[in-house]
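As you look at this complex, bear in mind that one protein chain is not there, while each of the others sits in place.
Residue numbering begins at 1 within each chain, and the chains themselves are lettered A, B and C in the order written.
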Amino acid sequence: MVNIAEYGDYETAWCPGCGNHSILSSLKKALVSLGLEPYQVLFVSGIGQAAKTPHYLNCNLFNGLHGRSLPVATGAKLCNPELTVIVESGDGCNYGEGANHFFSAIRRNLNITMIVHNNQVYALTKGQASPTSEQGFVTKNQPEGVFSPPFNPIEIAVAMNASFVARGFSGKTDHLATLIQSAVTHRGFSLVDVLQPCVSFNKVNTFGWYNQRCYILGNGYDSTDREQALRKAAEWGEQIPIGIIYQNLRPIYDERFPFLSKGPLAKSPVRFDRVSELLDHYL
Amino acid sequence: MVNIAEYGDYETAWCPGCGNHSILSSLKKALVSLGLEPYQVLFVSGIGQAAKTPHYLNCNLFNGLHGRSLPVATGAKLCNPELTVIVESGDGCNYGEGANHFFSAIRRNLNITMIVHNNQVYALTKGQASPTSEQGFVTKNQPEGVFSPPFNPIEIAVAMNASFVARGFSGKTDHLATLIQSAVTHRGFSLVDVLQPCVSFNKVNTFGWYNQRCYILGNGYDSTDREQALRKAAEWGEQIPIGIIYQNLRPIYDERFPFLSKGPLAKSPVRFDRVSELLDHYL
Amino acid sequence: MVNRPEEIMENLSTTVVIAGEAGQGLVTLSQILTKTLVRAGYYIVVTQSYQSRIRGGHNSYALRISNREIVAPTDAIDLLIALDRNSINLHLPELSDHGIVVVDDKVYSEIHPQVIRAPMADLADDKFSNSVALGIVASLLGLEKGMITKTLREFFDKHAHNTSDHNAESLWAGYNWISNDSAKFPRLPPPTLPGGRLTLNGNEAIALGSIAAGMKFFSFYPMTPATSIGTALAEHAAKMEIVVEQAEDEISAINMAVGASFTGAPSMVATSGGGFALMTETVSLAGMTETPVVIVVAQRPGPSTGLPTRTEQGDLEFVLHSGHGEFPRAIFAPGDVEQAFHLTIKAFRIAQKYNTPVFVMTDQFLADSYRSTRPFDLRELAPLNPCADSSIAANPHLTYLVTDSGISPRIFPGMTSHCVKASSSSELVIADSDEHTENGHLTEDLSVRISMVEKRLRKLDGIKSEIIGPEFIGLSEPDTLFVTWGSSRGSVIEAADALVAKGRRFATLNFLQIWPLDPKNFVSILEAAKNVVAVEGNATGQFARLIRRETGFHIKKTILRFDGLPITPEYILDRI
Partner (left out) sequence: MVNRPEEIMENLSTTVVIAGEAGQGLVTLSQILTKTLVRAGYYIVVTQSYQSRIRGGHNSYALRISNREIVAPTDAIDLLIALDRNSINLHLPELSDHGIVVVDDKVYSEIHPQVIRAPMADLADDKFSNSVALGIVASLLGLEKGMITKTLREFFDKHAHNTSDHNAESLWAGYNWISNDSAKFPRLPPPTLPGGRLTLNGNEAIALGSIAAGMKFFSFYPMTPATSIGTALAEHAAKMEIVVEQAEDEISAINMAVGASFTGAPSMVATSGGGFALMTETVSLAGMTETPVVIVVAQRPGPSTGLPTRTEQGDLEFVLHSGHGEFPRAIFAPGDVEQAFHLTIKAFRIAQKYNTPVFVMTDQFLADSYRSTRPFDLRELAPLNPCADSSIAANPHLTYLVTDSGISPRIFPGMTSHCVKASSSSELVIADSDEHTENGHLTEDLSVRISMVEKRLRKLDGIKSEIIGPEFIGLSEPDTLFVTWGSSRGSVIEAADALVAKGRRFATLNFLQIWPLDPKNFVSILEAAKNVVAVEGNATGQFARLIRRETGFHIKKTILRFDGLPITPEYILDRI
């Protein structure tokens, strides 16, 4: 049986009080509850504070480019469907630079999980507005405050019929751990958008701000009801729902390639007999 | 008074029977009805069959890169708000390569118009699936058919609260002309997604296919009602609504820069007195 | 009228051009003819010229045929099949002195000594006039009726059901009509090649090379002239059990390929200039994370959208320096279809051995140029097994183990040595785009930085030790040496041949590998020549500059072409 120690205990480069610490611990909890061994899991991350997370975990990791974790994860999952593939990155990374991949990933519906540390700011580059920053948010680069309304990833994911859409809050670690567990277990593309206080650059959406507003969706909430989910997804402000907002069981993309059931493509030999048949095609 | 002849009459490189011909004529009609002189209008296009459209019109034109017409239009409008800026390109260009800009443009809400020739295929590159291709659509590059559900631009634009969202059909040229006219008149970012038969590469969504399904939204339809719009936007299949699906009057981005009201930035002189004051800042 | 240089004439080749509007079925007609000729045992060189439109405009398909080895396209036309009037206007000036034109008499009514007007309407239904034309050409060339019919039938059986009979009958009508008419055209000399030849263009050869190399993952975003690599692969994907995936953009395409490769699946992408530009950030990522990936850059004239359906060799310096920072890479540039196959395989081997991005540079001309290709001996190819090489040199595994060669042994996530399923947490694979320690975690230790930079760059020494040196073809100690690279090879060789035939001392030095270069392989050859001329399909002589940078040898004369057409022997001869 896997235990939490196997996932390691690293010194981090995060600020004290940063929400990332709690997300890291929820992650470990979830992985252990899932009974996943570190070598069964591949994390793919981008660049940013959030993207450092998997460096503080014992696991396979590809720490790639800002905004590009989803395509890397896609290639990896398509060539080795045995891996549990988890994308871990920030709001800027996933909804800014990499937004096109986010929308494509929803449509593609590969069986991977995407965890977004949503601190509503570009933290590693010292506090510029991100797509999720609220209107009026003042930064050194936006001295007059953000003009555009924030991007609501939950709402758009539901509108696009994403297979699994959840919101967590780093301050609710057990709840978050359960969400991540469900997301990984879910067959299909699953998004967990995690509200994460950034103590250094987001003085608006603080721990207290989130804590006061976040409420856990009750048992009465039916996450398979899309109409209801669309309404829930739009909720933001005084009350912020956390939990599984929406889920469905659309066909997953892995099914497009029946031969993937044979295991990792790295192991599949080159069939020269078949190459030979191909060549005949050009005779 | 401007007349249609001023917009020119060019030989095109399109196939006979292509929906683009009708879109071009709707466009001219709309421009004339708007009383716009060719030199008041700047078209920005990408690369693809659709993107050739403005070459067949007398007007200012920046024909840039595949997927990048919106950012060019954004830069242009921000520096010369006096121009009527219209983005003209295909579904692949705008919802594929350039999707990230589409989402940003919706949020930014500059007073520009985006006309998408949506033929549900990458035509100029000879018929690959585009983001709007239907499930099962077979191409040389997708011999097993498209697996993912199509991207519904209307639905997502409404979900993101785009300021003006309309769908037209190239087969209804007068209706389309009116739509384009409303879109250009609308204060804010306006999307006109135009269903456009591609006779060479889309043998599924043909003129007949669209013609049979498209119906014009009646007077009873209230395009300012977002709930209703969301439902309408999801409609696709046996019945396809065309018309203004949704509109609102969010603040436009031009307002972020009060000095823009003084006219094109090209004309604003360098104020060395102010530069001098700036330097004092570093004393 | 073009005077074909007699030197080239000596090759006794025949150039057939089929020309007309896009959408007139010109490609089908041409491909059937091409395949028949290859099957019959002729050498061929095809040049396709088309516009960025689907219908109308002007396209042409030039098919040079010979029973001796030919490797270049030529300018003069011997037989023009004009599907529209415009084609006659455009190509009449290019007709060789004995050249003729075949055209529907409805399309062209004038009397012209070189124009044969065929009564198409009498010969077949309008829909089948291309098959009539095909029959006429086949007959003029002296091809066996049964042979061309067989290819035509195969084609229509596969692509357009139930028209096979009609097309065959139309073919015969054309064939017989010419036999009745006075056939003023010299028949082809008897073929010399044995059977079993493949009809392949450059892109198909790359696709097949990648499959033979053991590629498992290919991702792309459509872009001319690279798209057809993906099309060929998509056709074979299910059978070969490879993933072929259309991405949302080029950035995604190459990042997917990197992710695939990280799990051990050899991967490739193919694109053209503008799409490649978008990939450059990830080229650097592959260099840093030491993830092998093969990148095909199919060139077309730039800058920017340029002439999207034409050819050029203008991206050499861009590809060579693509990606920020410094890391090793290799660049191959096939000079013909056979080389395209073998160099693609070599590209995979180098990428997999040195864990770094490797390029195959081609261009529209070669991409679309069909050739009669010797069948590949697959037994010669040792299967590339990504699992065989993997061994844990350290426990726990160190992704970036510093070694003398700079090469760190790889394992893949979830697997241990030889792709055995992992079972312990010491078998983790950690890759990082930041500077990293041997174990793959990011570091800001500046001495580790130095050792990692040096480790990565050391791999270039290994790559250098396996360089494919340039081909020297021609007379030793030449008065003039042509230097070229990539697809211009054939024309340079034929131009030199022609000059040698005239009694002049010419030779060619053709580079199939552009990077790295080893001056030892060629500087003495350059120095031995009295005169060195670089021949390149670009406007600034990029390869000549590179040679100077690497060797100090200054090639002062260049013959450059940048109008979108491939360099031909005539083009060179006119400028010598």
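We adopt the following convention: contacts are C-beta pairs under 8 Å (C-beta built on N, C-alpha and C of every residue); 3 or more make two chains touch, one makes a residue touch a chain.
This structure is a prediction, so every number in the text was calculated from the model and none was measured.
Interface note for the absent chain: among A:H66, A:H186 or A:R213, the touching residue is A:H66. Within the set C:V402, C:V453 or C:V523, the residue that contacts the chain not displayed is C:V453.
The chain omitted from view is touched by exactly one of C:E317, C:E471 or C:D518, namely C:E317. Residue C:G274 is the one among C:G25, C:G259 or C:G274 that touches the chain not shown. Taking the complete complex into account, C:F562 is the one of C:W172, C:F412 or C:F562 that touches the chain left out. Of the residues in subunit B, those that touch the hidden partner chain are 6, 37-40, 42, 44, 47, 52, 55, 58-65, 68, 70-80, 82-83, 100-101, 103-104, 257, 259-260, 262, 264-272, 274-279, 282-283. Seen across the whole complex, the unshown chain contacts subunit A at 13-16, 47, 49, 65-67, 96-97, 99, 122-126, 128-129, 131, 140-144, 200-201. In the full complex, subunit C touches the omitted chain through residues 51-52, 57, 251, 272-278, 280-281, 283-285, 287-289, 301-308, 310, 312, 314-315, 317-318, 320-327, 432-435, 444, 446-447, 449-450, 453-454, 456-457, 538-540, 545-546, 548-549, 552, 554, 562-565.
We adopt the following convention: only the chains that are shown with their structure count from here on.
Annotation: 41 Å between the Cα-based centres of subunit A and subunit C.
Of all residues in subunit C, those that touch two or more other chains are 238, 248-249.
Shown for subunit A are the residues that touch two or more other chains, namely 100, 103-104.
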